[in-house]
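Note that one protein chain of the assembly has been removed; the remaining protein chains are unaltered in position.
Chain naming follows the written order as A, B and C, and within any one chain the residues start at number 1.
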Amino acid sequence: MAAANDGDAPAYGDDRWTHVFEEQIKEIFGHEATGFAVLNGAGANMVGLAAMLGRYDAIICPDTAHIATHEAGAAERLLGVKLLTAPTASGKLSPNDVTDQLHAIGDVMVSQPRVVSISQVTELGTCYTANEVARLVEVAHAGGLLVHMDGARLANAAAFLGCSLREFTTDAGVDVLSFGGTKNGALAAEAVIALRPSVVPQLPFLRRQSLQLASKMRFVSAQLSALLTDDLWLANAAHANGMARRLCAGVADLPGVSIEYPVESNAVFAALPPQAIPTLQEKFSFHVWDESSGVVRWMTAFDTSPHHVDDFITHIHKTLSPETH
Amino acid sequence: MAAANDGDAPAYGDDRWTHVFEEQIKEIFGHEATGFAVLNGAGANMVGLAAMLGRYDAIICPDTAHIATHEAGAAERLLGVKLLTAPTASGKLSPNDVTDQLHAIGDVMVSQPRVVSISQVTELGTCYTANEVARLVEVAHAGGLLVHMDGARLANAAAFLGCSLREFTTDAGVDVLSFGGTKNGALAAEAVIALRPSVVPQLPFLRRQSLQLASKMRFVSAQLSALLTDDLWLANAAHANGMARRLCAGVADLPGVSIEYPVESNAVFAALPPQAIPTLQEKFSFHVWDESSGVVRWMTAFDTSPHHVDDFITHIHKTLSPETH
Amino acid sequence: MAAANDGDAPAYGDDRWTHVFEEQIKEIFGHEATGFAVLNGAGANMVGLAAMLGRYDAIICPDTAHIATHEAGAAERLLGVKLLTAPTASGKLSPNDVTDQLHAIGDVMVSQPRVVSISQVTELGTCYTANEVARLVEVAHAGGLLVHMDGARLANAAAFLGCSLREFTTDAGVDVLSFGGTKNGALAAEAVIALRPSVVPQLPFLRRQSLQLASKMRFVSAQLSALLTDDLWLANAAHANGMARRLCAGVADLPGVSIEYPVESNAVFAALPPQAIPTLQEKFSFHVWDESSGVVRWMTAFDTSPHHVDDFITHIHKTLSPETH
Partner (left out) sequence: MAAANDGDAPAYGDDRWTHVFEEQIKEIFGHEATGFAVLNGAGANMVGLAAMLGRYDAIICPDTAHIATHEAGAAERLLGVKLLTAPTASGKLSPNDVTDQLHAIGDVMVSQPRVVSISQVTELGTCYTANEVARLVEVAHAGGLLVHMDGARLANAAAFLGCSLREFTTDAGVDVLSFGGTKNGALAAEAVIALRPSVVPQLPFLRRQSLQLASKMRFVSAQLSALLTDDLWLANAAHANGMARRLCAGVADLPGVSIEYPVESNAVFAALPPQAIPTLQEKFSFHVWDESSGVVRWMTAFDTSPHHVDDFITHIHKTLSPETH
């Protein structure tokens, strides 16, 4: 970013940092792929979805989807569309969840399913395999629907699956992708990537209208570009995933702790004895996922140290088995 | 209506038929109640709700609510709000369904619950008692929420409950009401009734903007006024309810038929052997509510004759027990 | 309408009155034309325009357009689009008004012109010739834009121009038309007509979502159908136009009266001495178009009698030249 601050540059993305970023996107996701830097994750989702949806349309997504639960009703207000949410076992939509909604097509009394939106990694920390994505895309496309992927933590999925970003996105047939930088080390940099640009011709217009075009776009592009250089994105994500596995391994066998979902990224969901939660939160900050069942979510990051994880593990041990310490 | 067509009259509702209608509303619902004639049921709901909701707000309603399932995503597109839907046993929201959502208040990441919307009668043909409505209102108001009632079939509820329209609306504390005429004998006439006008000052503006103000409003008002005169609304609804009970009584004991919900209005929900449904539909037109479970919905109306009901009962008997006829 | 009230009929437009209406539309506007009955004029405009416009688009229209001035901001709120309004000499848009806006196409900082919307007759009572419409369509289509016609008083234009409805609509290349019934004798019946249905595939869905689908659609269709039978629409409109010309002829030479626009329909715009206006309004009801310039608008209708017009003329004479009476 300091480099991008040196000297003048054209505004609104016609600068060399942005051009480099755009080239990197093509190298990673294929020559058709077109990247648009934006300002935050909800913005990436809203810009991509706006370009895929008409006024009358609906989105099929898991009931845990970030767009359904944590974007403040932006899908409803900014897009004006209905979310058809499906309950899932571990955050992953199944082909049946899509086909179950296709009966509505053609009925003027109900919103028309138009987009399937999945998160990779999911909000419960699990990952779709490339085959699972491909199968969902197949069912969606066969029904005349498009596929959107919320990849706020896409890098963590690649690190877990051990495959390229392209295998479970472009090659699996995904149409539009949100690609997250902020959760993987950037200050504030996300991207919408049109993997099939012909289905979303209005995307550049909608980025501006949706308040996601920065005048000094080069600072956003420079962050994304740095992440994409020398596989920094992968190293960051692999580290974060490793820290989550370390944390999981350190507490999984503790009496009273139950790991709720497979740890396939940088998140650990654990059920704890409810009375232990406030004690733990005195020293460590984390999110209580479900108050009633005592499930908490622990996130690791590109800059989480093993030492910090081990401290946390020790603290959990002490809190849950105070007599033995 | 023929009377209203005789001679000139001011446009957009400043006519004597509309004034009579407005007076009738005050007599029935109390002196504060202000009636606004509109053109259809979805319109009544959208105008009333628009006046109750800010940009950031959400509606708590049953997952069977007409606004959630059969108004083509109008709530999402025209209002831009999220629907927080709750599963229910028989179409009726419980106080807990409301309190379960109150944790969101004050959290900027999620839509803010602002309105509880219930249907009287419900989409499953059941009715809230006046006490049940009052209890929901109490919980809603205590949480800072308003209460909307979709009364597309309000008359049928009054006929079933044996109480005045006012007892389970104004007196129970409901803020805004949709009052249906079309399903009770009118050609095309519905109303939004502000029972507490001070909470919805923008309602008249939103009626116009939402495309629900007719220039020749006197034809709409005249229909509503006719329904409200000499308790025609009640006679019509009581008749329709009676026909539903007659139908229910005639088939409830048939092997293979299971009545799904209490018959408290002009709707009978019955589970049938799936193969019988197409045969029945050859001669009678009705809606299959749930394909997979074989549940159908039979509606009666102000002009359904006992003879017609009996014919239908006979036809069902023949279809389900062909050998005995 | 009484005929349509006799017996049962399928809901939401699948009835024989609607089928007759649909056939009549094809006879009048060509075999591709598809008619959709709706509930009011603003509704017809909003449904048609919604089907023509994306999220990022703008409408080019005269600054006097009904959609810009008298539909309560529905275009902005319900469609979310910008109106690019042009001043005009007599309510008619010129080809230059369209080409002046084309520079914006492709610029992500500004709304994208997508529809040209004109009113026939205009809000100032004037008419486009078939050639003028065709020329506007040519310019619009060449620039990649669609053309919408607000025909709330289309019949009056046909009566004035002495040509078929088709000559200045379908044959001139208009894409979508609002066709008004209410101002020409119906109680509450308007239609959106897709003259080129392939450009507006979502129209039926948007009618429902925009609150313009009546459950008892047959009553709306029956009104439209009656108007379209035996050229009743034309007789009604020709009569109204004649009454406007009679009124104009009776006052045009009066000192102090200035006729502002050519009287080409059922409207007379006249500038009067400001002090005369309240006196005239004591006995006759009309709209003051522009307070500051003393311009008033007098509308005639299908049921205005020559006697009534003459009374009004006499009253104007007396008011403006009191000493001579």
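By definition in this document, a contact is a pair of C-beta atoms (placed from the backbone, for glycine too) under 8 Å apart; a residue touches a chain by one contact, two chains touch by 3 or more.
Not measured: the values here are computed from a predicted model.
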Checklist outcome for this item: By the document's definition of touch, the residue of C:Phe21, C:Phe36, C:Tyr56 or C:Tyr261 touching the omitted chain is C:Tyr56
Item to check | Hidden partner chain, touching residue among A:Gln112, A:Gln209 or A:Thr319 | outcome: A:Gln209
Checklist outcome for this item: Among C:Ala50, C:Val81 or C:Val98, contact with the omitted chain is made only by C:Val81
Checklist outcome for this item: Contacting the left-out chain: of C:Ala86, C:Val108 or C:Ala271, that is C:Val108
Next on the checklist: Just checking the interface: what residues of subunit C touch the absent partner chain?
Outcome noted: 55-58, 69-73, 76-78, 80-82, 108-111, 291
Next on the checklist: Under the stated touch rule, tell me which residues of subunit A contact the chain that is not displayed.
Outcome noted: 1, 5, 10, 39-43, 46, 71-74, 77-78, 182-183, 187-188, 205, 208-216, 219-220, 285, 303
Item to check | Positions on subunit B contacted by the hidden chain, ascending | outcome: 12, 50, 54-56, 80, 108-109, 112, 202, 204-209, 213
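Just so it is clear, only the chains that are shown with their structure count from here on.
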Next on the checklist: Need the graph distance between subunit A and subunit C over the touch network, please.
Outcome noted: 1
Checklist outcome for this item: Per contact tally, chains sharing the most pairs are B-C
Checklist outcome for this item: CA centroids of subunit A and subunit C: separation to the nearest Å works out as 49
Item to check | Whole-Å gap between the CA centroids of subunit B and subunit C | outcome: 34
Item to check | Whole-Å gap separating subunit A and subunit B, where each centre is the average of the chain's CA atoms | outcome: 41
Checklist entry - In subunit C, which residues are in touch with two or more of the other chains? => result 205, 208-209, 213
